[in-house]
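Mind having a look at this structure? Questions to follow.
Just one protein chain is left out here, and the rest sit where they should.
Moving on to chain A:
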Amino acid sequence: MLDVSRVQKELAECNRDQAISGVGIALCDGGSDLSHLTGTISGPVATPYEGGTFRIDIRLPGGYPFEPPKMQFITKVWHPNISSQNGAICLDILKDQWSPALTLKTALLSVQALLSSPEPDDPQDAVVAQQYLRDHQTFIATARYWTETFAKRISVDIEEKVQKLVEMGFPEDLVRSTLKSVNGDENMALEKLCSS
């Protein structure tokens, strides 16, 4: 009994100004299930997350929008309020402060705001929070390293790999689909391409 028309309106509304807001929502894996979406947020400027693109798994319960959406980072991120293990987000509006008048876009914007202003006193990840409070320099460095490693590689590396494989003489669309099927592993993709 998901309110389909509302979700569709939200998707259209959100993706209209994705370039400006820095948040976007798409159906998960190009499927047709409106209750399972993937959101993307760009790392806020002047934070260790700058330049990264973070993917968030969104699941809409049957009672949406009267019940809050379930959101979880897919991209690994080093942040006091986000689990470094499973990407769970500690954010009040995703729990008891959810209001039916909020939207997925506003929720994602809140997550983005959370990235720029962590609340270490109410942590999801105690290890990260302790580091944030006691050794801020290391925290910044780790967060930046994680952004470089996890939030950039997919978008940057994939293009390089595609280019490499295309130069080897494989057609581009085949290269892309093969890379996707092996989760971006260049060697396995090459093997697969050669054997096909």
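FYI, a residue touches a chain if its C-beta (ideal position, glycine included) is under 8 Å from a C-beta of that chain, and two chains touch if they have at least 3 such contacts; residues count from 1.
Here is the rule we go by: contacts and distances are computed from a predicted model.
Q: Looking only at the UniProt record of the hidden chain, which name from "Exocyst complex component", "ATP synthase subunit delta", "Actin-like ATPase domain-containing protein" or "RBR-type E3 ubiquitin transferase" is the right one?
A: When "Exocyst complex component", "ATP synthase subunit delta", "Actin-like ATPase domain-containing protein" or "RBR-type E3 ubiquitin transferase" are compared with UniProt, the left-out chain turns out to be "RBR-type E3 ubiquitin transferase".
Q: Of A:Gln85, A:Ser99 or A:Gln163, which sits in contact with the chain we cannot see?
A: The missing chain is touched by A:Ser99.
Q: Determine and list the chain A residues touching the chain excluded from the picture.
A: 3, 5-6, 9-10, 63, 65-67, 93, 97, 99-102, 106
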